[in-house]
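Data block below; observations after.
Left out: one protein chain. Kept in place: all the others.
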Amino acid sequence: MNDFFLSAAGIILFTVAVGLVRVLSGPTNADRIMATQLLGTGGITSLLLVASATGVRGVDDVALGLALLAAFAAIAFVDNVAAPDSDTSKGDRTE
Amino acid sequence: MSILQILDIGLAGLVLAVAAWTVFARDAFAAVVGFVAYGLLLSLVWVRLFAVDVALTEAAIGSGVTGVLLIGAAGRLRKLEASGGDDELPGASLRLFAAALCIFVTLVLAGVVLSLPDPGPTLAPEAARHLAETGLGNPITAVLLSYRSFDTMLEKVVLVLAVVGVWSLAADQYWGGAAGNPRGAEPDGTRALLAQVLPPLGILIGIHMVWVGADEPGGAFQGGAILAAMWMITMMAGLTEMPSIRSRLLRLVLVAGPAVFVAVGVAGVAFASGVFAYPTGFAKPLILFIEAFMTLSIAVTLPVLVAGPPKRLRQQ
Amino acid sequence: MTAATLAGFIGSALVGLGLYGLITDPQPIRKILGFNLIGSGVFLLFGIVARKGAAAGFAADPVPQAMVITGIVVAFSASALAIALVLRLYEVAGPVSLRSEHTSNKAEK
Partner (left out) sequence: MNAAPIASASTAGGSLLWLAIILPVVGILASLLSGGRHAERIALLLMPTGFGIAIAIAIFLWRSGQPLVYVIGGFNPPLGIALRADGFSAVMLVTTALIVAAAGFYARAIFATPPGITEARAPLTFWILLQAIWASLNLVFLGGDLFNLYVAIELLTFAAVPLVCLDSRAETISAALRYLLFALCGSVFYLLGVALLYGAYGTLDIVLLSDRVSSEPVVWVAAGLMTAGLLAKTALFPLHLWLPPAHANAPAACSAVLSALVVKGSFFLIVRLWFGVLPNVPHEAVSFILAALGSAAILFGSVLALQQERLKLLIAYSTVAQIGYLFLMFPLVQGPNLWVAEAWSGGIMQTLSHAFAKAAMFLAAGLIAESLGHDRIRDLRGIGAVMPMTLFAFGLGGLSLMGLPPSGGFLAKWLLLKASIEAGRPIWGAVMLSGGLLAAGYLYRVLAPALSSDILHLKAPPRRSREAVALALALTAIALGFAPKAFFDFLQIGRVAVAGGSS
């Protein structure tokens, strides 16, 4: 059973890696941020699989945390790229 | 070679590849995105080292909050530097010299690390021996909040100093104002929706992490960081705003963690065997008490640090 | 090869990679990234030290793990302060003076 979990984790990680190569290279930043989302979901899956195969306790919380934080990073990204006029700092450039 | 080993080697290759990407990527923003991915992968490595508490911290702070800090900075820098063209690399000879130096450092380190005794010297038995005194089940929480609580308290002071340092970079006219961008009603519904759905869930998970941290992996840092992330999401969606840096409540929350820590620590002189000692039988409740305030302080300090110095006057 | 040995290699390589970025990259934000890479490499070395110290029923020595948690928080604070400085420098001087900062960096190194 463990070998099955580990193989599954390995395959997922591999697909994530292949995806990563494709998306990290762009062309746009939206592509790149998708890479981290892909990694977020893939990472969580392989994390849970590896943890249950190697008998590490308390990993469910890491998975939960990762899931939340991947969404968080995506929102932060959208916040920065999608709102180009949100920069209020220009005002104090002159002082 | 077992499947696990293949998996480990694959993971190692992936971590190094993404790390190399953050160093060599042409575009700063792309490098930052790579860094976020790198942080996620690193937490997998930590799980493989059976360090789940660290994996949680790395995911939450090392990758999550630091990633958002860097994404924000890279985004703003890109907007500010319209012209660009200033990212020319130094000369080839310097790069060659740097590369040689770095390879040398890596090889020496790897050699030394491999020569370290295995099984190595450890304080695990010592930590286990005193665990009963603390009433805790998680030895890492015991190290952080009992055996070496002095370090942890001082590290909270580092956070406070970082806030003072970041605020000190405000323009004088905005002192007393607030950081962050004022937003009206959000036209973009996705963010608002996420900001309504995620935080209740996140707050639950954050508090859960602090609570179980006494016995299972988790604790004030990890839980606090999740709470911080949730607050930042609601700010990004325009549902909440950064308070004024002169807000008494904000400052109270910022110093509450270290202040309660110091107070309980000094009270140890009167009620226990010395400073930062806990009275027999009261260790666990006192530790949870300190952790509650620490979580609160962390949940507020991290967003304050990410938000940066005040940039506008709030009520005028 | 155990996971700990492998992590030792990764950690050492990360220190080297980060140092390279820190030395050669002219952009301050990339230098901050480099610093973070070195930091996480160092933390990984703590991690393998912890793993080699597995004893008393713990899969890893808790003391170095606690130190890494402290270190991660300190590294974050450092990044926050550094980023605030970089952004402030841009606001006050614009990218022009940062470029001269680069050239002066280059001249000195």
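The chains carry the letters A, B and C, assigned in the order they are written, with residues numbered from 1 in each.
As a convention for this text, contacts are C-beta pairs under 8 Å (C-beta built on N, C-alpha and C of every residue); 3 or more make two chains touch, one makes a residue touch a chain.
These numbers come from a predicted model, not from an experiment.
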Inset, instruction - Using the whole complex, pick out the displayed chains that touch the missing one. - result: B, C
Inset, instruction - Taking the full complex into account, find the residue in B:24, B:97 or B:175 that is in contact with the omitted chain. - result: B:175
Legend entry - chain C residues touching the omitted chain (full complex): 15, 22, 28, 31, 35, 38-39, 42, 45-46, 48-49, 52-53, 63-64, 67, 70-71, 74, 77-78, 81-82, 85-86, 88-89, 92-93, 97-98, 101, 105, 108
Inset, instruction - Go through chain B and note every residue touching the omitted chain. - result: 108-109, 111-113, 115-117, 120-123, 126-127, 130, 146-151, 154-155, 157-158, 160-165, 167-172, 175-176, 246, 251-252, 254-255, 258-259, 262, 265-266, 268-269, 272-277
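Here, only the chains that are shown with their structure count from here on.
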Inset, instruction - Between chain B and chain C, tell me the centre distance in angstrom, where each centre is the average of that chain's C-alpha atoms. - result: 13
Inset, instruction - Calculate how many whole Å lie between the centre of chain A and the centre of chain C, each centre taken as the average of the chain's C-alpha atoms. - result: 20
Inset, instruction - Can you tell me which residues of chain B touch two or more of the remaining chains? - result: 48, 50, 74, 76, 80, 171
Inset, instruction - Mark out which residues of chain C touch at least two other chains, giving numbers and ranges. - result: 59, 87, 91, 94
Legend entry - Interfacial residue positions of chain A with respect to chain B in the complex: 3, 6-7, 9-10, 13-14, 16-17, 20, 24, 26, 29, 32-33, 35-36, 39-40, 43, 46-47, 50-51, 53-54, 56-59, 61-62, 64-66, 68-73, 75-84, 86-89, 92, 95
Legend entry - Complex contacts: residues of chain B adjacent to chain C: 5, 8-9, 12, 15-16, 19-20, 22-23, 28, 31-32, 35, 38-39, 42, 45-46, 48-51, 53-54, 57-58, 61-62, 65-66, 69-70, 73-74, 76-77, 80-81, 83-84, 86-91, 94-95, 98-99, 101-103, 105-107, 109-110, 113-114, 116-125, 127-128, 139-140, 142-144, 147-148, 151-152, 155, 158-159, 161-162, 165-166, 169, 171, 219, 221, 302, 305-306, 308-309
Legend entry - For the chain C and chain B complex, residues of the former touching the latter: 1, 3-21, 23-27, 29-30, 32-34, 36-37, 40, 43-45, 47-63, 65-70, 72-81, 83-88, 90-91, 94-95, 98-99, 102, 106, 109
